[in-house]
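Omission of a single protein chain aside, the complex is shown with its protein chains in their original locations.
For subunit A:
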């Protein structure tokens, strides 16, 4: 990429930092330059966040309808998937899947709820009483 083609589209990073890029100068040699961002990237990030927000909203509705337990909602809210939540709680993914069912969730011990609450950065009562 030529130095003059380096995009300077303000993105999510704009108030935070500029990025180092390797570009060709007029003599055809590499040098570094700073970029404020690139529209193509910004849109990729935006569409990822649109998806995240949609998943969170779907999860909220599923809890409100009584189809899923609050674990499902907070897992989406914290951008976690089964392997990540498994890492934070120490539960195997197989058991987490079971805990996503409201019928299984309502009988969970406080110790287990405590582990979920810590992973989600909320209190046990917030987790227990989330109704969607």
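By definition in this document, contacts are C-beta pairs under 8 Å (C-beta built on N, C-alpha and C of every residue); 3 or more make two chains touch, one makes a residue touch a chain; residues count from 1.
Following the convention adopted for this analysis, contacts and distances are computed from a predicted model.
**Student:** Can you tell which of "Putative electron transport protein YccM", "Pitrilysin family protein", "BtrH N-terminal domain-containing protein" or "C-deglycosylation enzyme beta subunit" UniProt lists for the chain that's not drawn?
**Tutor:** "BtrH N-terminal domain-containing protein"
**Student:** Can you name the residues of subunit A that touch the chain not displayed here?
**Tutor:** Residues 1, 12-13, 15-24, 29-30, 32, 34, 38-41, 43-45, 47-49, 51, 55, 79-81, 83-84, 86-88 of subunit A touch the chain that is not shown.
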